[in-house]
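Sharing a structure below in structure tokens format, with a few things to ask.
With one protein chain withheld, the remaining protein chains of the complex are depicted in position.
Think of it as A, B and C in the order they're written, each chain with its own count starting at 1.
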Amino acid sequence: MTENQVASSFSFKIFERIKPDEYFRRFIEENVRPDGRALHTFRPTSIRQGAITTANGSAMVRIGGTTVVCGIKAEVAEPRVDRPKDGFLVPNVELSPICSANFRPGPPSEQAQVNAEIINQVLINCDIVDLSELCIDEGKAVWSLYADIVCINYDGNILDASFLALLCALKDLSLPTAEVLPSSIVQANSSMMIKPLKLRRLPISSTFCIFANPKVTLSDPTDSEENLSKETVSIILDTDGKILYVHKSGGAMCDAEMMKSCFSRANERAAELNELIERTSSQ
Amino acid sequence: MVREAEPSLNEKQFVLRALKDGLRTDGRRPYDFRSIQISFLSEYGHVQIQLGRTRVTRVSAKVTAEVVRPRPDKPTEGLLLFNTEISPMASPAFEIGRPSEEEVLISRTIEKALRRSRAVDTEGLCIVAGEKVWSIRVDLHFFDHEGNLVDCASIAAITALLHFRRPDVTVIGEEVTIHPMDQRNPVPLSVHHIPICVSFSFFADGELLVVDPSIIEEQIREGDMTIAMNIHKEICALSKAGGIPLEMDQIIRCSKIATTKTAEITELIQKALADDKAQRQSK
Amino acid sequence: MKRSDGRTEPSQLRAFAASQSLLNRADGSAKFSFGESTVIASVVGPAEVKIRDEKMDEATVEVIVRPAVGFPSTKDKLLERALRQTVEPTILAGMMPRTLIQIVVQIVQEDGNMLSTAVNAISLAMLDAGLPMNSLAAAVSAIIDQEGNLLLDPNSKELENASSVHTFAFDNTTSYNLLLSHCIGTYSQEQYLDCLDACKHASERVHSFIRTAVEKRIEKEYQQLQSS
């Protein structure tokens, strides 16, 4: 490399650091993003089911540079007094300092808690799983599923990745048949494995972020894009085109027309991912 | 955390000089309580207490009940829980998640005054021994801190407990029916006695004392003491945690003052409860 | 049609109530209610910020949500983030660099729509605190019930029968921009857009209510000044 080339490659890195918004704006004006994607393309996505053998169900998902692993462990628990038939499904998102310098050690960050709560609310409110399928013996014992979603590498758009990972792990889940013996001990028969949970619908999440200047919508933002734009739109759709969850906040740029275009992009994305999930499951 | 501004030397001297003449900056005499306003919200067991008229200390208490499993070591006792976390709303000096010394003392005084002294009959909260009991929780919300949070909180907590009604329950064999409020009249808790906290602040080497300190008096005081007492002249809790050393006579004198204050406040609470009852019946 | 709390129209909102400057320790405070749903919000700031949260070019906005019963849960964290991201764009944070705007939301009574009640309470409290702002956020919720009816400002009884719940917040600029959309349940795109439209109209009523509330208060204060 000549001295000149070194200087220029060096200077554009400095440029990115000291004027990130201007650096980014110049790319967007050319209708391309710094990682070479068009504005509306999602990053390449891959799924590996059953990645963790010690878990009852697991999956690893990569969306570009974002990698998450979801492992589901089942435990026997006593049901709540007021819902004697229902089991538990507890999602938990972990964003540790390992996956990005954005996160500090210690108690879970706001982002981790909020993502776990969104997943939890969608699971509860959108009729995705029937928790009574986790019943072992009414009022005495139920399965409690702990779904730990661990981010290995963070490069933006954690919600889409965690949702996809959870879904594939749930599809992968198999539990031993169990019964409550008269001595009120729960006996599990691990030679007889069943797939207890049926997914009633397949919720697929797509996230967009909106730039003010120039006014554009970007699909599947990376970490640096997330930092530059405060306004985000997350849409969760099922494969029949029903909307399950829409969240938009952080700015005032988005109007109904933009929402509509996000919906149609989310629809395309849902179809694409549905096919990918089908393909991985059949393997 | 935003640090509380300390009173200036001039303010300090002004308050102390006035106290030496038996005067207080808000026009009270040393042994006067601020006016206590008790207001009931629409639900049973939701009370707001105000000390003072313009710059008020304001605390509200909300009582809720739910059915839970009892603790294994006390199968026939219901639970009584207090939540006394103080939010920065009361004063910017309070921080979320890290209890300040003041908060710990308030919480412990309430616990001692109301729980340790067995003000509420917890055995009466049992539904089925070892299976189901009522768990009564008192959530205290601190809105404004203009001095003497602890007395205000104790009055709010006990008034709310007296005002609260829980749904009626019938037990036939193993079957437990909880009757909704609109089907059967809800029942009050059985409260054995009414502990009231009375706080003192000491100045000038313990020579001067005031009842119900305002915030500036709390900031410049040399020592403090809180006595919780009921109308039967029983001391339910007493705490003088350090501060300026006092003569024993001074402490005995305070207990006498607390006796009369307790009687006055108890009367006030009972009148407010009676008024509210009459109002609810006329509706 | 008749609704469970006696309202006759699906587009009818419950009675608004608001009071301002009710707390003395905060720089600004307000209480807002939709019927029985009541929230108190307080604002402190611009104040000293922790070095960890300091931003060199603007103010840090912090929202703390305190539930009516029990300890804050992850549900309240979600509410905190939604509220912060909704009101942040309306504050001229660039005018107060390296400071903290702390907003505390205390839920007093829950009867549905806590998110929209809280947005309105915060808006009023920020006005009361005299923060520099570019617009004012106002929010309204709606549901689609199991029969497919759109009901504005649902109470907790109606929420039990909801197939989807929608909350929208708008600013009061001429273009009436969408600040927040938080919608969960199962619904179609048309239903979403219907709710968006209905809430947009309803939030105009909230905006004008806030305006009258503030006007009345200022008038009263002015009269007091004159008479004294």
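Here, a residue touches a chain if its C-beta (ideal position, glycine included) is under 8 Å from a C-beta of that chain, and two chains touch if they have at least 3 such contacts.
Heads up, the rule we're going with is that contacts and distances are computed from a predicted model.
Can you tell which of "Nicastrin", "Ribosomal RNA-processing protein 41", "General transcription and DNA repair factor IIH subunit TFB4" or "Centromere protein I" UniProt lists for the chain that's not drawn?
Looking only at the record, the undisplayed chain corresponds to "Ribosomal RNA-processing protein 41".
Taking the complete complex into account, tell me which visible chains touch the one left out.
Result for the missing chain's touching partners among shown chains: B.
Sort through B:12, B:108 or B:179 and give me the one touching the missing partner chain.
B:108
Return the single residue from B:37, B:135 or B:239 that touches the missing chain.
B:239
Spell out, residue by residue, where the missing chain touches subunit B.
These residues touch the chain not displayed: 99, 101, 104-105, 107-108, 111-112, 116-118, 206, 223, 225, 229-230, 232-248, 251-252, 255-256, 258-259.
Methods note: only the chains that are shown with their structure count from here on.
Give the chain pair, either B-C or A-B, that is connected by more C-beta contacts.
B-C
Find the geometric centre of each of subunit A and subunit C from their Cα atoms only, then give the gap between the two centres in Å, rounded to an integer.
Comparing mean C-alpha positions, subunit C is 28 Å from subunit A.
Just give me the whole-number Å value for how far the CA centre of subunit A lies from that of subunit B.
Distance between chain centres: 46 Å.
Please report how many Å separate the Cα centroid of subunit B from that of subunit C, as a whole number.
31
In the complex formed with subunit B, which residues of subunit A make contact?
81-82
Touching residues of subunit C toward subunit A in the complex: what are they?
Of all residues in subunit C, those touching subunit A are 74-75, 77-78, 80-82, 85-86, 88-90, 135, 165, 171, 173, 175, 177-189, 192-193, 196.
Contact residues on subunit B for subunit A in the complex?
It is residues 67-69, 132 of subunit B that touch subunit A.
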